[in-house]
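Note that one protein chain is taken out, while the other chains of the complex remain in position.
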Amino acid sequence: MSTVSAAVGRGNRGRRSVLTAVTWIVGIGFFFPVLWMAITGFKQEADAYTDPPRLFFKPTLTQFATVFDRGVGPYLANSAFATVVSTLLVVLLATPAAYALSMRPVKKTQDVLFFFISTKMLPVAAVIVPLYVAAKTLSMLDNVWTLIVLYTAMNLPIAVWMMRSFFQEVPGAIVEAAQVDGASLPRTLWQVILPIIAPGLAATALICVIFSWNEFFFAVNLTAARAATVPVFLVGFITSEGQYWAQLSAAATLASLPVIVAGWIAQKQLVRGLSMGAVK
Amino acid sequence: MPRIRTLRTVVAAIAMAGLLGGCAGAGAIGGGAGKTQLTIAIVANPQMQDAVSLAPQFERTHPNIQLKFVTLPENEARAKVTASVATSGGEYDITMISNYETQMWAQNGWLTDLQPYIDETSGYDPNDIIPSIHDSLSYKGDLYSVPFYGESSFLVYRKDLFAKAGLTMPAHPTWPQVAALAKKLNDPKHNVSGICLRGLPGWGEVLAPLDTVINTFGGRWFDQNWHPQLTSPQFRKAVQFYVNTVRAYGEPGAATSGFSECVTRYSQGQAAMWYDATSMVSTVEDKSSSVVVGKNGYAPAPVVDTKSAGWLYTWSLGVPKTSTHKDAAWQFIDWMTNKEYIKTVGKQLGWARVPPGSRLSTYQIPQVKQAAKAYAGPTLQALRTADERKPTVQAVPYQGIQFLRIPEFQDLGTRVSQQVAAAIAGNITVDQALRQSQQYAETVGASYRK
Partner (left out) sequence: MTATTAPAHAAAPPRREVRSPRREGWARRGPLMPALVFAIIVTQLPFLFTLYYSTQSWNLVRPGSRRFVWLRNYANVFTDSVFRQAAINTIVITVGCVLIAMLLGIVFALLLDRPFRGRGVVRTLLITPFLVMPVAAALLWKTTILDPVFGIVNFVLRPFGVGQVAWVAEHPLGSVIAQLVWQWTPFMMLLILAGLQSQSGEVLEAAQVDGATRWQTFWSITVPHLRRYIELGVLLGAIYVVNTFDAIYMMTQGGPGTASTNLPFYLYQRAFLGFDVGQAAALGVVVVVGTIIVATFALRLIFRTFTMEPNP
């Protein structure tokens, strides 16, 4: 498991428990805003605005009920659909591309990689008007598939970048051995390479899921009622006259929950995937 | 095998998400066969949310119509709706707009003429709509959107503090009088400012009250030939007056105070006067949010060289030309803006929550008269006297009181307001702010000059 711990962990017991305590405090401190969001979601509005902030109160499900009353269902469904389909598309497109860029160096590999990464740096606001006009011309406004296409493009560079690193981890000898044995390319990919890069693939997919689920700018500008996603729903809770913190917190908790849970479950893959991704 | 576990996690995650995704696919395709689905963009304000909560009653009486609301905060709603309508995006059947947009959009052919629908609807009574609002939403004599609520501006003041200081508010105060009163009432030691005035940048924030001051001082944005007049003596004097007053007797942190900050301050008893929207009463006179209920007097917007100075604003409902369900859209608009709706809100949600400022008959309802004793009269009076066609002393090539009804104003107004806010904060002088603003206005003016 931990290797540096052998070095760091030599200190005496006292120092170790101090470090452990510090680590716990840091962890809880960073988690606190999330916890506070969840707690506030269970409050009555009157309990949400108190000075000092109130930690003990009579919990209520009213706010969550309100959120469901205002019809969060279709928004959740749209978010899930856009996230899942775009992530699948990204994996389908990025895997072969990353393979091509790693196994057999294409001329100017750097240039191609740089191109992919540079598309990620474009401020999306710069192209939103052309995108809007294009979507309108194609009758694709307020359509989930428009978001899917854009999310795929948005995540593709990072996926190619990460996946390429994973492919480079695959020992060349294994691939060559398989090909000497007469295995076709798809077969080699599927049976030999895929199992090796699976953790990386999982990490890449998770990153794509996080960014798609949380995306706001395209969603708010290119959808109306039918294809709107969860972040758009959340923004509808802001009013210019008066605030409703408890309601807002309940909605925010609900909106963030799926990705938080997915991230918790798959955090080991994330660490492993990133560690491979860092090795060029 | 960790590898297998990894794969299993991936598969499980995808399957879980896929399950949700499947619902989405189905949900998107389904959605009430044979029903007309109306997509309605509205602004996330309390009155509109009341309407959303009452909407199922409309759906029950109109079983063939299904409503889908898109609720967004004001700025976002305006940005989205404008982009959609200007490019004929066609996502919405009904949009909430204002008297800033309606005539421009009608002229551009972006809105459906509602007059034929109104004429065919018995009992809608368009002549009941407050005349100034009616005018501001009409193009060539036809209504292109109908008001949901309307507001003007007036001056609220604390009768108890005035009495304690032995002061009286004139029936028709002028700005110099108000400034003198503010000076006497300013009491920073007890955390009470003489007056509260908006300083927050934004064409709908500081510029709204400031524009009414500019108008009544005789200032104007452009002359008849679209030459900007932001550095003219009247304009300069007005802005200097506003900045001086708020800096000397206004609320602390004025450059970051907008309507919400001022409403909190005044309701918590931290200001002796406040010049702002008539819609303030829903907070100021509400026991759950205000400690000054019943202590307030209301005076008309202060003036200098004009007879009245209040602004005019209304949130209204229109139907974009691109809508394919215009009849159904009108049925819903009728429901949400007719006299019955106002009574429904009053009976089911309370008489203090009825949408104000849209219809004259609202102010004839006994329960409303009772609930709004202190401010119903001044509100109606302010709305009646607001004149968008002659906002200032001299003639101008534009219409509008606290805005100029030209498409560039959102942008121009916001940029100028940032300069004014910087002057209020003391970062630059009023002259510097107006010189820069004059340049912004010149670019706009040039595009209108022949």
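Just so it is clear, A and B label the chains in written order, and each chain counts residues from 1 on its own.
Just so we're on the same page, contacts are C-beta pairs under 8 Å (C-beta built on N, C-alpha and C of every residue); 3 or more make two chains touch, one makes a residue touch a chain.
As the structure is a computational prediction, the values presented were derived from the model and not from experiment.
For the chain missing from the display, the contacting residue among A:V72, A:A94, A:A178 or A:I193 is A:A94, taking the whole complex into account.
Where subunit A meets the chain that is not shown, the touching residues are 1-10, 16, 19-20, 22-24, 26-28, 30-34, 36-37, 40, 48-53, 93-94, 96-97, 99-101, 103-106, 110, 112, 114-131, 133-134, 149-150, 152-153, 156-158, 160, 172, 176, 210, 213-214, 216-217, 221, 230-231, 234-235, 238, 243, 245, 248-249, 251-253, 255-256, 259-260, 262-264, 267, 270-272, 274-275, 277-280.
On the side of subunit B, touch with the chain left out of the figure occurs at residues 75, 79-80, 82-83, 86-87, 104, 108, 200-201, 253, 255-256, 407-408, 410-411, 414-415, 418, 421-422, 425, 443, 447.
Definition applied: only the chains that are shown with their structure count from here on.
One simple way to say how far apart two chains are is to compare their mean CA positions; for subunit A and subunit B this gives 38 Å.
Listing the residues of subunit B that touch subunit A in their complex gives 3, 6-7, 9-10, 12-14, 16-18, 20-21, 23-25, 27-28, 39, 41, 43-46, 49, 52, 68-74, 76, 80, 83-84, 87-92, 259-260, 263, 279, 282-283, 289. Across the complex, subunit B is touched by residues 70, 73-74, 76-85, 88, 132-133, 136, 141-142, 144, 195, 198-199, 201-202, 205-206, 209, 220-221, 224-228, 232, 235-242, 258, 262, 265-266, 269 of subunit A.
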